[in-house]
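Note that one protein chain of the assembly has been removed; the remaining protein chains are unaltered in position.
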């Protein structure tokens, strides 16, 4: 049973190397998460437990793959930014996408009980992934701005929508009320009708989650007497901050460094 | 905070549609499973619990994605064969690879305790994936034959290797003993030195796992009195059979049907 | 002035290998040929001189690249079919497309005076090209049938259109007359109004040009006394025949042979 006569099939594996010298973004999205979140009784419009779980998975992905500079997440999606000059897995698209998705999914299932202790996992959470290349720093910043603007727009809409629905409107009525309205209208609606000051909502909901590596003291081992031995390490850390304006990038020059 | 000025970044998502009219194979491989299996004390050369877990994950993937015709697994890898004319996710490579890998991984973690109840999961299992297209039925059969021949060759080698190591040789000595030897030598070595008749080893180890859809009576609901209501359904079923010879394909004409 | 510090730029050349085991079709199309044919006073609806020039170019391309099995041309386009298992230039798409287009273009310019001796070439003829893969023999036949059906439909339309225009109608009126009409109507129009029996028009116009390699006696050199030395050679030969029906393929089994 020699395998040599079959080995020609390996030649059918075509190369999918991503263009060198570009920022690589791997974005993953939950598949069928509307249904998934209903099935598990996620709070609307945002379930902090589920968001914290997403954030923790993203941190674990960054622990696993040191070439990820930055991650940004909202709702059931997360984007991971690989260093412009990374040679991780030879920049092969399928390798990068599948491993990051696999790592994220494994952590999502494994860490679910810690975040939703009273809710048994009743279906397989699944994420699709894709790889996109961005040639310029400005393209990368615009990509992240696009996602964060999207977070804001979705969150404002969803906050209104669920306030209306919880107050007794049907989903169709809520949709009608909001159709074509501007941000100012929505803020006023929230405030006047429901006493919600949008500006005071949690930053995690309004801004999404930004994961960068921050210096922190970490216990690396214990001495014989049990005293912890601490070392400074670079640790993936979640922040809920604006990444559209320059301040963030000026304060984190290492992110775009060559 | 309009997102419109950033939306141009969507154009950077390039098309990765796989050629129509070809068989699509999605193969996933465990990442760093040598270390992962040591960490969890997998039996050598084969751990039936781990293989059964892999097989169950493959069945769940097939339950989730009806366009998968067939799956074949060995060790820490699994190949999924999509129908030649599938239009699943528009045949986009990244979508197909990531979703199948994600579904597999989620089940691997979720079903781990059922298969290895005494072994807590201490690391994230991760799988990479890739998509390969095969134009002809004969190419697809050769691909699967390549994997099954590989299973046989690896299993025979590993059975010898671990028998030698368990008998007191160092890994290096075991490697030396086996270097360049033929199948006949290995079979004789197993029999003479260790009383192992290779032909009698479990088919799962020698042939790998073949998952096809088989008709079976399935409980779809229960009557009020608790009696199960059974219906015939097509159910992903694991077999340990030869898929190199014609018999398998003649007996399962639906697999290659248009 | 060492070049070594710049050589990294070579890594940006990504692989564009076409899937092995598929038929490769390279189709080229004239760019801006409506204008080009006006500029050179091509006869309407078909200029036999220009079609013969296209055919001769196709033959020269086939002389140059022995892995081309078959070519099919109509109007200002030509399709070249490469053997399923060709390894010509490692199946790299850009190489195949550019060389075939380049060879065709070079011959178009060089052989123009022989076909249109009274018409100086006043602009650069240009062809774009693309590569398409077809997994099955039936796909390839359907591709060629698609092109030949297209030839027929276009030719019938154009024959009517130009008969109407030559008889004094404006292009807009001619278009209106033909809009939404069937083949039968067009045939009758040609016969009744213009005395043209469509069936009697040249096969080259109705069927397009099919180039295959045919055995023929070819002068390979001359003896000292000037007598030609003939040898049987496989020579690209143009036919105006139906390639949709089975007869052509049954009569030319070498075309689809492995």
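Going by the order they are written in, the chains are A, B and C; count residues from 1 in each one.
Here is the rule we use: contacts are C-beta pairs under 8 Å (C-beta built on N, C-alpha and C of every residue); 3 or more make two chains touch, one makes a residue touch a chain.
Treat the numbers as computed from the prediction; the structure is a model and nothing was measured.
For the chain that does not appear, the touching partners among the shown chains are A, B, C. Within the set C:34, C:85 or C:124, the residue that contacts the chain not displayed is C:124. Of the candidate positions C:28, C:83, C:164 or C:255, contact with the hidden chain is made by C:28. Annotation: of C:7, C:87, C:225 or C:246, C:7 touches the absent chain (contact as defined above). In the full complex, chain C contacts the hidden chain through residues 1-3, 5-10, 12-14, 16, 28, 31, 60, 64, 89, 93-95, 97-99, 101-110, 121, 124-134, 139, 142-143, 145-146, 149-150, 152-153, 183, 244. The set of chain B residues touching the chain not shown comprises 11-12, 14-15, 17, 19-21.
Residues 19, 21-22, 133-136, 139 are the ones on chain A that touch the missing chain.
Throughout what follows, only the chains that are shown with their structure count from here on.
Each chain gets a centre from the mean of its Cα atoms; for chain A and chain B, those two points are 29 Å apart.
Chain centres here are Cα averages; for chain B and chain C they lie 47 Å apart. Chain A and chain C, compared by their mean Cα positions, are separated by 52 Å. Chain contacts: chain B has residues 133-134, 139 touching two or more partner chains.
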